[in-house]
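Here the complex is missing one protein chain, while the rest keep their positions.
Each chain gets a letter, A, B and C, in the order it is written, and its residues are counted from 1.
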Amino acid sequence: MSQYTEFEPKNMIFKRLGPSGLRVPIFSLGGWLTLGGTVKGDPVKDILKAAFEAGINMFDTAEGYAAGQSEIEMGRVIKELKWRRTDLIITTKIFFGTRSGPNDKGLSRKHIVEGLNESLERLQLDYVDVVFAHRMDKTTPMEEIVRAFNHVIDQGKAFYWATSEWSAREIEEAHGIAARLGLIAPIAEQCQHNLFHRQRPEVEYSELYQKYNYGTTVFSALASGLLTGKYNNGIPSGSRFENHADFFKKTIDSLNVEEGQKKIAKVKALTEYAEKELGCSVTHLSLAWVAKQPQTGTVILGASRPEQVLDNLKALEVLPKLTPEVMKKIAEIVDTDPTPESTWGR
Amino acid sequence: MSQYTEFEPKNMIFKRLGPSGLRVPIFSLGGWLTLGGTVKGDPVKDILKAAFEAGINMFDTAEGYAAGQSEIEMGRVIKELKWRRTDLIITTKIFFGTRSGPNDKGLSRKHIVEGLNESLERLQLDYVDVVFAHRMDKTTPMEEIVRAFNHVIDQGKAFYWATSEWSAREIEEAHGIAARLGLIAPIAEQCQHNLFHRQRPEVEYSELYQKYNYGTTVFSALASGLLTGKYNNGIPSGSRFENHADFFKKTIDSLNVEEGQKKIAKVKALTEYAEKELGCSVTHLSLAWVAKQPQTGTVILGASRPEQVLDNLKALEVLPKLTPEVMKKIAEIVDTDPTPESTWGR
Amino acid sequence: MSQYTEFEPKNMIFKRLGPSGLRVPIFSLGGWLTLGGTVKGDPVKDILKAAFEAGINMFDTAEGYAAGQSEIEMGRVIKELKWRRTDLIITTKIFFGTRSGPNDKGLSRKHIVEGLNESLERLQLDYVDVVFAHRMDKTTPMEEIVRAFNHVIDQGKAFYWATSEWSAREIEEAHGIAARLGLIAPIAEQCQHNLFHRQRPEVEYSELYQKYNYGTTVFSALASGLLTGKYNNGIPSGSRFENHADFFKKTIDSLNVEEGQKKIAKVKALTEYAEKELGCSVTHLSLAWVAKQPQTGTVILGASRPEQVLDNLKALEVLPKLTPEVMKKIAEIVDTDPTPESTWGR
Partner (left out) sequence: MSQYTEFEPKNMIFKRLGPSGLRVPIFSLGGWLTLGGTVKGDPVKDILKAAFEAGINMFDTAEGYAAGQSEIEMGRVIKELKWRRTDLIITTKIFFGTRSGPNDKGLSRKHIVEGLNESLERLQLDYVDVVFAHRMDKTTPMEEIVRAFNHVIDQGKAFYWATSEWSAREIEEAHGIAARLGLIAPIAEQCQHNLFHRQRPEVEYSELYQKYNYGTTVFSALASGLLTGKYNNGIPSGSRFENHADFFKKTIDSLNVEEGQKKIAKVKALTEYAEKELGCSVTHLSLAWVAKQPQTGTVILGASRPEQVLDNLKALEVLPKLTPEVMKKIAEIVDTDPTPESTWGR
């Protein structure tokens, strides 16, 4: 088996993803916007190679990222770098098909099966490790959705299935149907989670963590960059907000109003705390804070250059510093503790 | 069987409650705060008698209302007025037991069974028509809750069970478990719904209406009286807010800040519209608006005097006036249309 | 146990009702229109007594027959005649409640339970042998209906449940739900069946007989008297058509048009065949013909006088004469063989 490149986990931390037996690295790499989009060809290979060598063996993509190009670039690189399939965790997402036909979107059995087949073709793989429903499709009965994901698992095209941007009720419905029919339930939710976005991941989903040990694969852990401090003094040239001004318009606009200004003030305070008290950047503190949440399986990093990946991984060194006292202090600074569901007795 | 008082539905409208075959009057009478609480003895009888004679044959109570006194008063009156049991729809709620022992609250099998037994004893009845879980109890497994309500139904102590103030996820979980185990699912949610409180009943629950034909039994249709206009110029003497100043503190305080003042301005505008364009009071318009919602099974009225019940029922005359155009106009005036769940394809 | 009147089956034939183990007499007595309606008091006792002594131990009634009076009269007579409960088969039907309240009709759980309780009270019995759904109620979910009939069976208030005037699809739905939930399915259909009404009982229900061994309890075996020949020359005084002219208006009117005249011609031809070839009346031949059908559990007779019952039972003597050849000849005379469902391969 010497034809393969060896994977060495280095100081990466691995956790089980949700209730499954699958071990995922606490930091992984995602293809959203960058890979196959703003970054193409050899630079993609450089980024993935750097990540892999730093202990990141999980790569997340979607049929809809850069209209399929993300999967194509990723598939090509995986092949060229001679990585062993067993060393890798590859995840993709089905919903936003690459074309505009009437059955090219959503979660019909037809699109789940055909969409994943085409994803695998682009990735040049026989299977992915986890296939996500990229959104909920309210026009398809949940039973059809649960059955279709089980079908592709039965056919060996994925090991697990998961959700993204589903409501707690929808995830609950999927679990109820899976339990009733003796089928496989989803194992994790790919959701936004960061110090400024906490209600849904920490409150709405909380019962799912407790009952099903539901996991998360987190995106936007830096609040689209806000938590790096780079927007503290406006939008710098070459930043994600500049490159995708239309996509992020709402967020960018919000920075100029009172609410946004308050957030920036908090980032500044957190920066001071991170640098002075913990000896780390606000970026690394913010990433480590998400990684520290019990249900977090992996924090998906985005990167346009290899160095970005390597820099982000310094968050691994911050993790041991997040004692209960430090976590409490962070909570006080950002003051974003979500309102728990009003309840009784617990 | 001439020993019974005849029930005559008059001009009352009856609807099926959720997916069940049970017919409930679109307006019913609730015991919260008043019956057994601020009102006792003969006046309770006067109120119930007036309601019954006006076509209201559904009475809602709870083990926790006035620490059991609501059920006691209601049970006594039902007996004294010689109403036929089959003519009545009696609903009670289990959760907030009348005493303070460790097992006197919540939804353990022990408390559901014991609590309902004690309710029936106070009501002097063999069964209620619908037994509600007055809140969700997160400390009891949902399977225990679903099984316990099925148990009391199997024992003939209730015909149906329902929920109150549960989240959509919780109701979904109960349905999933009931379907898996072949048990009876809850049929309706007793929730707050009025022109100022719409997000939960209209958005959070919307899929439950569509999938399960879930129904509602609505309380606070007048927003604790706000929609009667009586707080337009402060809190009048003898009002619910004055009588229960502690309980309503939060609401009362809110009236003095900007948000509350905006609401009062809307009530004033709605009052003008109701009186000038529809020839009715803002109270009757507000009640009819809730009754008009497709999933509403019944709007539970509260009353301290017989005349209040009779006055409220004038809302029945407003119902036929609620054309799509009028509903649209009301929506514009109050400007409280809730944000729908972001979704695709529907 | 000498306090009881002995039941002697005489020459009565007993058959299992549908798939059940219950033995019913091939002719039974029904209360529709007569008992408690046109006949009251002692004459009711005379009729039931004559029937019982002639081998008829099955009596059929309904909550809706004569607004409850049928059950009251029947219950009184059963008590007075000191019949042993185990000797009797008592059937009633729930749907058309005796009063006009919003929950006094249909098949809601509330009305099935309350309706049967009141029926048992009127009958002065602890249980009936079979409780029928007197009609289908499309406003109540089938699962609620199946569960409610199982509930009253579980409570010991009936041994079996059955249907009346349901479509094959509805009976199929009830069976599907009962099988899925592990509940008791209905065992028989109370339907109209006679030489002039054959499509539904012989074709629509045919698969139900084959798959579930579904049985029938037949009413109107004489086509409202048409097959007795008594309307051959107009409507005689004192006949059912005269007594209930409004109820039977449609049927009466039909006799005057071409279709009705054709039927009367057939009755005349059948009369000649019965008298000349089989030595029996057309009435007895028609009754025996229905009793001969494999799925017929019992043919429900109606009677205003004891002698009518005894006369009808002469059909028992015709039964052995109904050889395949005779059945073929009858089919030729009435020419009403129904069109089978178009199908393949059988």
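Throughout what follows, a contact is a pair of C-beta atoms (placed from the backbone, for glycine too) under 8 Å apart; a residue touches a chain by one contact, two chains touch by 3 or more.
Quick caveat: nothing in here was measured; it's all calculated off a predicted structure.
Asker: Counting contacts across the entire complex, name the shown chains the missing chain touches.
Answerer: Checking the complete complex, the chain left out touches A, C.
Asker: Tell me which of A:Asp46, A:Glu144 or A:Glu341 is the one touching the absent chain.
Answerer: Of all options in A:Asp46, A:Glu144 or A:Glu341, contact with the hidden chain holds for A:Glu144.
Asker: So which of A:Glu53, A:Asp87, A:Glu114 or A:Asp311 would be touching the chain we can't see?
Answerer: Selected residue, touching the omitted chain: A:Glu114.
Asker: Out of C:Arg169, C:Lys249, C:Lys262 or C:Lys328, point to the residue that touches the absent chain in the complete complex.
Answerer: C:Arg169
Asker: Identify the residue among C:Gly18, C:Gly75, C:Gly106 or C:Gly229 that touches the chain left out of the display.
Answerer: C:Gly106
Asker: In the complete complex, which positions of chain C touch the hidden chain?
Answerer: Residues of chain C in contact with the hidden chain: 95, 105-106, 135-139, 167-169, 172-173, 175-177, 179-180, 204, 207, 341, 343-346.
Asker: Contact with the hidden chain only, please: which chain A residues?
Answerer: 97, 99, 101-104, 106-111, 113-114, 118, 137, 139-141, 144-145, 147, 151, 154-155, 180-182
Keep in mind that, in the parts below, only the chains that are shown with their structure count from here on.
Asker: How are the chains arranged in terms of who touches whom: line, ring, star, complete or other?
Answerer: Shape = line; chains linked end to end, path left open.
Asker: Can you work out the whole-Å distance between the CA centroids of chain A and chain B?
Answerer: Chain A and chain B have C-alpha centres separated by 43 Å.
Asker: For chain A and chain C, let me know how many angstrom lie between their CA-based centres, rounded off.
Answerer: Here the centre of chain C sits 68 Å away from the centre of chain A.
Asker: For chain B, give me the residues that contact two or more of the other chains.
Answerer: none
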